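Sharing a structure with you now.
What you see is the complex with one protein chain gone and the rest in place.
Labels A, B and C are assigned to the chains in the order they are written; within every chain, residues are numbered from 1.
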Amino acid sequence: MGNMKQCKDLRIVAVEHPNDGYVLLKLTDAEPLPAIRAGQFVEIKVEGSPQTFLRRPISVNFVDEERNELWLLIQVVGEGTRHLSRLQVGDTLNVLFPLGNGFTQGVSGEQVLLVGGGVGIAPLLEYAKQLRQVGATPYLLLGGRSASNLLQLDLFRQYGEVYVTTEDGSMGEQGFVTNHSVLESFASSPLGGTRGGARISCCGPKPMMMAVARWAKQHGVRCEVSLENLMACGLGACLCCVEKTVRGNVCVCKEGPVFDINELTWQI
Amino acid sequence: MGNMKQCKDLRIVAVEHPNDGYVLLKLTDAEPLPAIRAGQFVEIKVEGSPQTFLRRPISVNFVDEERNELWLLIQVVGEGTRHLSRLQVGDTLNVLFPLGNGFTQGVSGEQVLLVGGGVGIAPLLEYAKQLRQVGATPYLLLGGRSASNLLQLDLFRQYGEVYVTTEDGSMGEQGFVTNHSVLESFASSPLGGTRGGARISCCGPKPMMMAVARWAKQHGVRCEVSLENLMACGLGACLCCVEKTVRGNVCVCKEGPVFDINELTWQI
Amino acid sequence: MADIRTTIAGLQMVNPVMTASGTFGYGLEFADLVDLSQIGGIIMKGTTLHPREGNDYPRMAETASGMLNCVGLQNKGVDYFCEHIYPQVKDIPTNMIVNVSGSSPEDYAECAARINELEQIPAIELNISCPNVRQGGMAFGVTTEGASQVVRAVRKVYDKTLIVKLSPNVTSIADIARSVEDAGADAVSLINTLMGMAIDIERRRPRLSINTGGLSGPAVKPVAVRCVWQVAKAVQIPVIGLGGIMTAEDAIEFFMAGASAIEIGTGNFIDPAISVKVAQGISDWLDRHGCKTLEAIRGVI
Partner (left out) sequence: MADIRTTIAGLQMVNPVMTASGTFGYGLEFADLVDLSQIGGIIMKGTTLHPREGNDYPRMAETASGMLNCVGLQNKGVDYFCEHIYPQVKDIPTNMIVNVSGSSPEDYAECAARINELEQIPAIELNISCPNVRQGGMAFGVTTEGASQVVRAVRKVYDKTLIVKLSPNVTSIADIARSVEDAGADAVSLINTLMGMAIDIERRRPRLSINTGGLSGPAVKPVAVRCVWQVAKAVQIPVIGLGGIMTAEDAIEFFMAGASAIEIGTGNFIDPAISVKVAQGISDWLDRHGCKTLEAIRGVI
């Protein structure tokens, strides 16, 4: 029962606007929330938005077990997300969750480099927490167009060292995550990595994930990425969100959204 | 210019809820509102209501020249009107107006019985005001299912004597408007009417208007009715809101909404 | 700034945006609300050889992102048009186009011939696809034989720009398009409405007086874009696209699918000035994307 999928109205207990571009919704329920693995996602129904017919997949940003809260960090881009940004405390949001398989579950003692870009950073907060809980050591390498795209850094710092890049140089090192000076240290030991043995979990825009995957492959580092293919059902029924893999077309919503880069057929 | 049609966002200056079933929206504009004849209507665009694709025709309830306000009294029935009932002061409402021909313009000294039923009562308030302004004498005969359907009575009383019927007897005489004891006095003089010479203007549900039309015909009283056919454009372009008349099919939105009962082909 | 002046088979327009027949009256109804000179062309309501009362009320039903109608070609006939309406509309500073319907090739031809005499009517749109009257041409529009038969008859007597409006209620709209091209059409416009139905379950009867009607609005846009794409690949003559266009972005989809111009129909009911806004929006979009003319994007798909 603990991790059965459910579809229900969750109550909004907080609506935070870190800045104009984002809204953080904190949801709760009368019953205990189901067990959620970092990297899993939810499908939410956007009410009263004529342009939004289908549910919207949103990654789980954070789960506050004590408060029984589920956090969704949403970038406000279209009419649907603008609608979500106008929700009020006390409103309900219909949520289908938990969906997909999450990131690789951590093991005590291992080191994991979490690489995030843009809104793809969101699910890494819960992952960093869960890694820390099992005694693993997460490192965070987070990139954004500018400082305004890098949120929740204080929360991330509770779980591990945080390295930042911005394209405009407004925070951290200027450039892309793959340009960050710390990256070299995560190369495999034979290739001189001082943190050899660490693996990478990555979530962000596809070009960024492909660059990270390419780097990982070249530097002998195990790497998994979280895909964001367009999807409808979120349950593996509609077969719309497929990704070509070595096993053929598979549903990102059900087999993913996290895949080892060796499973994918990316040209890297 | 003064009565050219326009399509613009009007600002909401007041949102009143006389009771659960109704919302009164008071709208204003930076420029002076165009001249509006009692019985004319507006077509409003309901934003953010997935179920509401087309504009909604709403009769003009009242025009406050001093405050440059246009009042719309709306019965909350479907998703669209529920949406309107949630509008806030300061919001805007896109309005296409003024549309159609109004009630017959009054002449000094004449007596006019305004018969209204349900939400059809709304446009009679502006009409009663305009009749009074030209020195005519309006009488109001208003009917509703129950007292909660009879609104703005104090305002009506400023312009003329008000007679009320309710189906449940919760206010005024029990029954339909055509059962009211005062009606007899409006029969034509030859038929013993003490207020002979008065004419009738009627707005309400079709069965009620047909009953009033039948009575008027039988008692030799001139009678006009305001129709509410389903319509799309409101401009006489789509030809959807047609009513059969002695002149053939005509658009209620453009040739109406007010018609002399002798123009119609109702079987009464 | 992008140059969006458009010429369709000799018909010169200030922009590629026209208003669809039956949704913009004779233009006069919208004169208070929009500068008619800024519309590429106004296709006036369907005209037939003889007067028609149209169908009974109710003629309209709202549906999800669209509407059904079954007006049924209500009009006072071509003679009334020539004598009473033409004088009022002939000086409107845009292309005033008559939409022609009929019950037989002869009807169509006779009606077209009468309009051919009207100096300031530069084109007609032949409606061989009205789904709402038994004799509304739908019968002609759904077979290649019927379609070309009507077009040939009209072509004989009509020497200005001849646009033929096609029905999407067919197995292959490309085949119909090819047949009307071969029969002498100067351009095709599509799509006419999709045949649909809605039921008032409380009253247990159809919402429309004749049971079925034509579906229009954003709901049908994907079908319209597909049809335009198929037809643009099938014929050499210009394609005028319509079906659920509400924004300039919608219009751009039709141009990329191969349309040379577009018509706005149901959208006029939501915003009377939509045609001019869309025209301006098209120009702005082209500027933002560094396109000098529509040719830069037309048919790129």
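Just so we're on the same page, a residue touches a chain if its C-beta (ideal position, glycine included) is under 8 Å from a C-beta of that chain, and two chains touch if they have at least 3 such contacts.
Since we're looking at a predicted model, the values are computed, not measured.
The chain not shown here makes contact, within the complete complex, with A, C. Residue-wise, the contact with the chain that is not shown comes from C:Asn169, picked out of C:Asn169, C:Ser189 or C:Ser283.
The residue touching the chain not shown here, chosen from A:Leu155, A:Leu239 or A:Ile268, is A:Leu239. Considering the whole complex, the residue from C:Asp3, C:Asp35 or C:Glu249 that touches the absent chain is C:Glu249. Seen from chain C, the chain kept out of the figure touches residues 63-66, 68, 142-143, 169-171, 194-199, 201, 204-206, 211-212, 215, 217-223, 225-226, 229, 244, 249, 252-253, 256-257, 297, 300-301.
Interface residues of chain A with the unshown chain, by the touch rule above, are 4-7, 45, 50-55, 96, 229-244, 248-249, 254.
As a convention for this text, only the chains that are shown with their structure count from here on.
The most central chain, judged by the distance from its Cα centroid to the centroid of all protein Cα atoms shown, is C.
Just count the C-beta contacts per chain pair and the biggest one is B-C. Here the spacing of chain A and chain C, counted between their Cα centres, is 48 Å.
Under the contact definition stated at the top, the residues of chain C that touch 2 or more other chains are 65. Multi-chain contact residues of chain A, defined as those touching 2 or more other chains: 50.
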